[in-house]
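My structure is below; once you've seen it, I'll send some questions.
Our next item is chain A:
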Amino acid sequence: MPLLEIVDLKASFGSHAVLEDFSMSVDEGAIVSLIGPSGSGKSTLLRVLMGLLPIDRGSVRMNGRVVDYADKAALHALRAEIAIVFQQYNLFQNMTVIDNVMITPTRIRRWPRKDVERHAMQLLTRVGLADRLRAYPDELSGGQQQRVAIARALALKPKILFLDEITAALDPELVGEVLETIRELSSDGITMLIVSHEMGFVRKLSSKVVFMAQGRIVETGTPQQIFDAPLEARTRDFVGKILRH
Partner candidate 1 sequence: MSISIYDARLLLTGLLTTLALAVVGCGAGFLCGFAVAICRTTRAHGMAPLRAALYGYCLLFRRVPFLVTLFLVFFVSQSVNADLPTFAVALLTLCLIATAYLSEIIRGGLESVHSGQWQAARALNFSYWQALRYVIVPQAWRVIVPPAVGFFVMFIKDTALASQIGVMELTSAGKVLGNKGLPSMLVYGMILLLYFVISYPLTRLGKHAERKLAVTRNR
Partner candidate 2 sequence: MTLQFRPILEQWPYLLGGAWLSLEMAVLAFVCGMSIGLVCAALLQFAPPYPRRLITAYVTFATNTPQLVQIYFLFFGLPEVGVILPPLAAVLVGMTFNAGAYLCEILRAGFLSLRPAELEAAEVLGFSRLQLIRLVMMPHVMKVMFPSLSNQFIMMTLGTSMASVFGVEELTGRTLSLGADTYLSVEAFTVAAVLYLVISLVATFTLVLYGRLVHRIKTRML
């Protein structure tokens, strides 16, 4: 049974449909990447799944149970299982690095402080920022902030990690460190749903790649299938364009 299952999802902005007939499943331990041109609805999908945007039609199943986005308690429970890292990192500007990572487990979830502190230290060491615990976000580079955001997401021990174009807002020389962090984490077996433009990264890391355009899925397959032997013309077109450089 897949961890996350999406069936016939439809979402729109006013009269404009941003997601249509969307069906996809994410197995436990899998790394699923969404690729496609801008405006294809990739980031919208993540936001819809997090309950940040409304659904018109269709269903989302987590661990076999249907998610009722209108029910506050269900939404709360869902957000406890999925953690998202944003393109703009969105670190809490008024808190230090360590506080950013610790605040949600301690204040919101009310986990014991000692355990949270230990776990937070582990995570920050993992992402390579153990020496900047007391720094504020505006003292860090974009790459460093994004790594803190990853640690913050993982502090909640989520079942799935959503990564929404996490390197898109970074200077080129900082992209590598963030991708490296994700590569290391993938070896821990965390389930991930990634939206990215970094094709080399997607190709090497993913277990499944989904190509989207205009709110619909065009083709799904392994990285080898999508990048080396695409079936659809549109996929071929897109892959050809991006892999040229």
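Quick note on selection: all candidates are chains of the complex that A comes from, given by their letters.
In the analysis below, contacts are C-beta pairs under 8 Å (C-beta built on N, C-alpha and C of every residue); 3 or more make two chains touch, one makes a residue touch a chain; residues count from 1.
The model shown is predicted, which means the values in this text are computed figures rather than measured ones.
Trainee: For chain A, choose the touching candidate in this complex from 1 or 2.
Mentor: In this complex, the candidate that touches chain A is number 1.
Trainee: Hey, which residues of chain A end up touching candidate 1 in the complex?
Mentor: Its residues touching candidate 1 are 50, 52, 76, 79-80, 83-84, 86, 88, 90-95, 103-104, 107-109, 137-138, 152, 156.
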